[in-house]
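Only one protein chain is missing from this complex, and each of the others stays in its spot.
For reference, chains read A and B in written order, and residue numbers begin at 1 within each chain.
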Amino acid sequence: MDFSWLNDPFYQSYLMEGFINTLLLIAVSAVGGLALAVALAMARLKGPRPLAWVIHGFTTVMRGTPLLVQLFFFYYGVGRLLEGIPGIQESLIWPVLRDPFFYGALTFILSVGAYSGEVIRGALLSVPAGEREAGRAFGLSPVQVFFRLWLPRAIQTCLPTLTGEMVLLLKSIPLVSTIAMMDLLQAANIIRDEMFLVYEPLMLIAGIYLAMTVVLTLVLRQLEQRFPGMRPTRGRRLIPGRA
Amino acid sequence: MNDVSQEGLLDWAGPIAEGALTTLEIAVLSYAIGLVLGLIGASARLSPWAPLRGLATAYSTAVRAIPELLLIILLYYAGSQALTALTQALGLPGQVAISGFVTAVGVLAFVQGAYMTEVLRGAILAIPKGQLEAADAFGFSAWTRFHRIVIPGMLPNAIPGMSNLWLILIKDTALISVIGFSELFFTVQQAAASTRAQFLFYSVAGVIYLAMTLTSTALFARLERYVRRGQPANEEG
Partner (left out) sequence: MKNNLLTAAALALLTFSTITPADEPLKIGISAEPYPPFTYTSADGGWSGFEVELGLAFCEAMERECEIKPTGWSGIIPSLKAGRIDMIMNSMSITEARQRVIDFSDPYYFTPGAYVAAKDMTLTPPDDLDGQVLGVQSATTNATYTRRALRDSGAQVRLYDQAEQVNRDLLSGRLDVILADQIAMLELVERDAAEGFEIKGTAPHHPAYGDGVGIGLRQDDDALEAELNEAIAEVLENGTCTRLSNEYFDTDICT
């Protein structure tokens, strides 16, 4: 087992760059994806029927096609169309549009949005209408009811599933190495190419991902604990007979 | 010299169809082998013998925690090297070249096995204990109990998970294009590169995969209805 390249600052810099890019991508995709998921769920529940159909179609397509195909579709397919738009290459957003990070983030946000959208929609549906009505009866505006009662209760229900979705997101990140983004896998590939080692760099990356998965799961489990109602209640329930 | 072919979608339809066929072949074989591995793994995880339990737990936990792409690349090289070493150790003459197809199937099956272990284990645990105890009380042998009670009892619980794994497997076959194996997505990439009609061909790829997943979902739904026949409408099994 040859791990000598770990001491070489030349390779260390690539590994570090890959690691930071990976973390950035996860953060952007998770936040953007979950926001999109909430939006999609609400649109399906409350929006006009045609919109709900479109979103259902979108979700089916995102869940029915491989993520790798989606990445290529956006980076090489859609990206190519965007670049053909006259004037866009001189515009301010061009540095963003020519960067694979943008397309990677876009694909992951849409993917997380589609998968988590289903989860959140189910969770929103499971919150008893009575609780929302009580909120309105107390004089809260619909927006307040949503953000302070309905959504938190829904998330509380589906947090374990969302945790699973986040772990799945983490495991999908290495795919961006195929669209020229410098992530951990690309850094490992550089080391593999130059040192002609097959296993060692990949094993290091696998180990890093394992560690990230453990950390992520622990953090999210802690978050679960902090949600009111997730901890088993001690003693009697507040209202006997009511669940 | 302009080597870029001006072929269009029709010219590539044949190779793409072949690629789709290859994808299905790999998926079916990997799924079948993964299912067997899953059964073995689930039994191992539920066995009273601690080392076997530990080994199975390590297998399913490790494989499920590592990104699939990494696993596929690692196992592809490790697997082919191991197989070559094995056949050489067995004294077979000359160089045994393990075909890429076999390695791809092996790798995907190995990964499927880990996920399948968890699904089947959960499904087996959900069988009402009373049924198993009754089987023991009637003096069924372990094998009879397994194929008469455990498997039929576990199937309704397992089908949703198994259906999900099949869908994931079809989508994961695209990953083996990264190691240069020619299946549907690799062929699509070649078509897109040589005709420069990237948007068209990647959309086509999406449509084909979508057709596969939607058909599979419908088929699995029918399978689930069949397996759940005789059960009360709302029972969870």
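Convention: a contact is a pair of C-beta atoms (placed from the backbone, for glycine too) under 8 Å apart; a residue touches a chain by one contact, two chains touch by 3 or more.
Since the structure is predicted, the reported quantities are computational estimates derived from the model, not experimental observations.
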Contact residue for the chain not shown (choose from B:A27, B:A42, B:V178 or B:I208): B:V178
Touching residue (missing chain; options B:G14, B:G54, B:P128 or B:P152): B:G14
Among A:G79, A:G104 or A:P174, the residue in touch with the chain that has been omitted: A:G79
Residue touching the undisplayed chain, where the options are B:S47, B:Q81 or B:T215: B:Q81
Full-complex contact with the absent chain, from B:F110, B:F186 or B:Y202: B:F186
On chain B, residues whose C-beta touches the chain left out of the figure: 1-5, 7, 11-12, 14-15, 76-77, 80-81, 84, 87, 92-102, 178-182, 186, 189-191, 193-194, 196, 198
Hidden partner interface residues of chain A, rising order: 10, 76, 79-80, 83, 89, 98, 100, 178, 180, 182, 186, 189-190, 192-194, 196, 198
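The rule is simple: only the chains that are shown with their structure count from here on.
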Inter-centroid spacing, chain B versus chain A (mean Cα positions, whole Å): 24
Chain B residues within the chain A interface of the complex: 62, 65-71, 73-74, 77-78, 167, 170-175, 177-178, 185, 188-189, 192, 198-199, 202-203, 205-206, 209-210, 213-214
Residues of chain A defined as touching chain B within the complex: 60-61, 63-70, 72-73, 76-78, 80-81, 170-175, 177-178, 185, 198-199, 202-203, 205-206, 209-210, 213-214
